[in-house]
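The complex is shown incomplete by one protein chain, all other protein chains being positioned as in the whole.
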Amino acid sequence: MNPSPASELQGYNPRNYLNSPATGLKSWLTTLDHKRIGVMFLVAVTVAFALGGFFALLIRLELLTPGPTIVDAMTYNRLFTLHGVVMIFLFMIPAIPSAFGNFLLPIMLGAKDVAFPRLNLLSFYLYLAGASVALYGMVHGGADTGWTFYTPYSTTTTTKVVPILLGAFIIGFSSILTGLNFIVTTHTMRAPGMTWNRLPLFVWSIYATAVIQILATPVLGMTLLLVAIEHAFGWGIFDPARGGDPVLFQHFFWFYSHPAVYIMILPAMAVMSEVVCAFSRKNIFGYKAVAYSSLGIAFVGFFTWGHHLFTSGQSTLTGGVFGVLSMFVGIFTAIKVFNWTATLYRGSISFTTPFAYFVGFLFFLVFGGMTGIALATMSLDVHWHDTYFVVAHFHFIMVGATLMAFLAALHYWLPKITGRMYPESWGLVAAVMVVLGFNFTFIPQFLLGNEGMPRRYFSYPERFWALNVASTAGASVLAIGLVIVLVYLLVAIRWGPVAGANPWGSRGFEWDTPSPPPPENYETTPVYTHGPHEYHEDPEPPRHAAPEPKHV
Amino acid sequence: MNELLRRILFLPEQASDYARQVDALHYFVIVTTMIGAAGVFLAAIYFFVRYRRRSESDRTPHVEPKAIHEILFIGGPLALFLLWFAIGFPQYVSLSLPPDDAMDVYVQGKKWMWKFAYPGGPNAIDRLRVPAGRPVRLLITSRDVIHSFYVPALRIKMDALPGRYTQTWFNASRPGRYEIFCAEYCGLSHSSMLGELVVMPAADFDDWMAQQRRGLASAQDAAPVPGEPVRPASSVVEEGRRVAAEQGCLKCHSVDGTRHIGPTWTDLYLRDEKLASGKLVRADEGYLTKSMMDPAADIVNGFQNVMPTFQGKLSPPEVAAVVEYIKSLKTPAAGSGPSEGPVYESVPRK
Partner (left out) sequence: MSETTATAAPSFLAHHFESLEKQTHAARLGMWLFLATEILLFTALFTGYAVYRYLFTPDFQAASRDLATWIGLVNTLVLVTSSFTVAMGYGRAVRGDGKGTRALFLVSVLLALVFLGFKVVEYSHHFHAGELPGRLYVSTRLQGPGAPIFYALYFLITGLHAVHVVVGMTILAVIGLRAGRGAYTREYHVPVELAGLYWHLVDLIWIFVFPLIYLI
């Protein structure tokens, strides 16, 4: 702990990363401080989420009636493509790792920064560059291929596919560099006493995410580049008229994009491992199982991509292998669900907003995960493939689990990041709206999928009408809930009550710093003697290494 | 019970036995999921109440799992998941094993319609008529981009890939009209690419087919799309003969048994051909198609490697038509005049 008087710990840290070493736009744009970079990412992904959410609202409005409602078919096709591209590449993949991971990882490890601060800043600028290229494409009409860019449609359509592809390609490098930075940081910058078995579980999951990021993203980059080249120059790698194999594209694409979904869920699990411990004042049940299951998801997740190709005419044996492996990957999530629930046993549970989002997360992860296993049961997938059942499944995970985790992270760590607290009653009201709205949006979509409504449909037979209306109604409630969250968070950041170093009484290591933290995180390197979230005895302040080695 | 669950889950009617079996697995999975989820949530809710926070300085015990916990948490779900897989996988495999006596229908998806062709029978657009109670094998391809042929009522779906044939099969047990959807995004009118599967009582279907073959085209099924050249209802075989003549196949391949530059087409279908490498290959649809696309791959013994490839020169339906024409050449063909359209017989498969 910094040798500050106790009174300062209760208050707002006067020398913090927001105002030191300098203020002003230039100091932020050239910063090497991981906390500032994390905050800039947080702002960027929130804007991206708003854009993707706006597209989603337009989609749901269009689907209010079986025929054309507010846009024509071509516009609708572009809307769902851009909704997917923005949400996945500009929000879901970077959100928790690049925003919260950047901010928290070094602090949780007892380090002063990530291993490569300049690379970190480059990561941010690559994100902005890729987003700008994609935005340019969107402004000029965008693509209409779906975010999966299946060939040969994507190589023959006349819409602006190339800028969207290039934007995603550039953002891929942002993802790779962030992953690289996190892996090296975790390996080399742990403070004394921080053994692997004392790592916060947030770090374990972010580490597993980073492994996937560096191994899978290059393949996607290459694949998207190939599609862009074929679209622009007609080189025919995936074009059957020129001897190419369109299903090869699907294999390449899903080799990345299936691990990518684990890039999207592992950080959410990372957050929840912290939240459940902090808000039940309890150590995690089965630390090793939760830690290693993250690695298990990362590893096995690389071998399951073929379950996206069950109806693509592949051999049944190939399909069977992927089906079995998909069953195994679900087990790791099941382990976590049981362990999180068992953590509550004999805990001391405080039902505040982050915990409310944990409850939603648990509910949605169970159903989202189980419907994933159901989809892997191959004969069922034949009926459900490319229907709203799949859409509901992945929204349950991506919105129901990951977005809930993002919101929980916002509320849990707002005091640490800004030094101020949000209004709790508004937090709970909004959480209820978000959870209820979510249910009404996506449960009807499971039923639509059962009924046989395919996805990416601009118009639909009348018998699907009622469920579509229900889904749009739910989406409106969800949207309002999210807007409420945005509003009170912005108000709290500016005018909220001072939170102090540890308003939650959490024993996560990041709470050993003042709020907001000073630029160097720790003036002297801490020494760890046990893992985080130990609540069975009174807290002792962490020791510090002495003397501190000299630096430039 | 089946009906009750089917309605609760918003599943479409079950138009085949296969659909009924798939739904049975569906119910098993859903009910087990609900029970498992309920278990987790009830436990969680109980914990929320029983272990709610009493004071900010509460101490909690350090709880570690026993091995039995992890074994249950892992073993239980894993056994269940693998059981589901063990039921679903054979069902999935069965979709790729059509019975030998299945009636073939060629399906071609193109933006934004479905074209159907019966060997020896008529063509149709968007409406597929099949007999109830008899297996039907679909040979599916695409003219342009990837489409997907989906009949919710039968619980079947198979992608239509350009440049390749995929297959699936079904046996519709009940007469009725069922929706066909395109289930792979294919552009502007993807959601209008609807079709209708008309399952007719077997006797009615036979009557209809006989009518079609006699050339009494009922305009509604073979109605041409605006802009497409109108051709009288012709059979796929006739189409194949025309293509073969126009593309120059008949310059090298005879249809009367004469050995010429290439192997004769008479009685070629399912003949065991000896290749130059010494291997024996059976001339089925796959081999015939491959010979057109990659003729140098399997040269028949005694012939030269001079056949050019027709990849990119023949569209998939033209390739199919030529194959059907070859299949029809069981006896020396009549020399001139419009062909009578040979009688279609179920061709035995290996």
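To keep things simple, chains are lettered A and B as they appear, and every chain counts its residues starting from 1.
Criterion: a residue touches a chain if its C-beta (ideal position, glycine included) is under 8 Å from a C-beta of that chain, and two chains touch if they have at least 3 such contacts.
Since the model is a prediction, treat every value here as computed from it, not as a measurement.
Within the full complex, the residue among B:Ile8, B:Ala86, B:Ala276 or B:Ala296 touching the omitted chain is B:Ala296.
Contact with the chain that does not appear here is found for just one residue of A:Ile237, A:Leu309, A:Met398 or A:Leu414, A:Ile237. Of the candidate positions A:His187, A:Lys288 or A:His536, contact with the hidden chain is made by A:His187. For the options A:Met74, A:Met222 or A:Leu436, the residue in contact with the chain missing from this view is A:Met222. By the touch criterion stated above, the residues of chain B touching the omitted chain are 293-294, 296-297, 308-309, 311-312. Although one chain is not displayed, its contacts with chain A can still be listed: residues 106, 111-117, 119, 176, 180-181, 183-185, 187-189, 214-215, 217-219, 221-223, 226, 229-230, 233-237, 239, 242-245, 248, 252, 520, 525, 549-552.
Here, only the chains that are shown with their structure count from here on.
Centroids of chain A and chain B (each the mean of its C-alpha atoms) stand 38 Å apart. On chain B, the positions that touch chain A within their shared complex are 9-12, 22, 25-26, 29-30, 33, 36-37, 40-41, 43-44, 47-48, 51-54, 56-65, 69-70, 73-74, 77-78, 81-82, 84-85, 87-89, 91-93, 95-96, 144-146, 148, 150, 152-153, 155-159, 161-164, 166, 179, 181-192, 194, 311-312. Put simply, chain A touches chain B in their complex at residues 73-74, 77, 144-146, 150-153, 156-157, 240-243, 246-247, 280-283, 285-286, 289, 310-313, 316, 319-320, 323-324, 327-328, 330-331, 334-335, 337-339, 341-342, 344-351, 359, 362-363, 366-367, 370-371, 373-374, 376-380, 382-383, 385-387, 447-448, 450-452, 454-461, 467, 505, 534-538.
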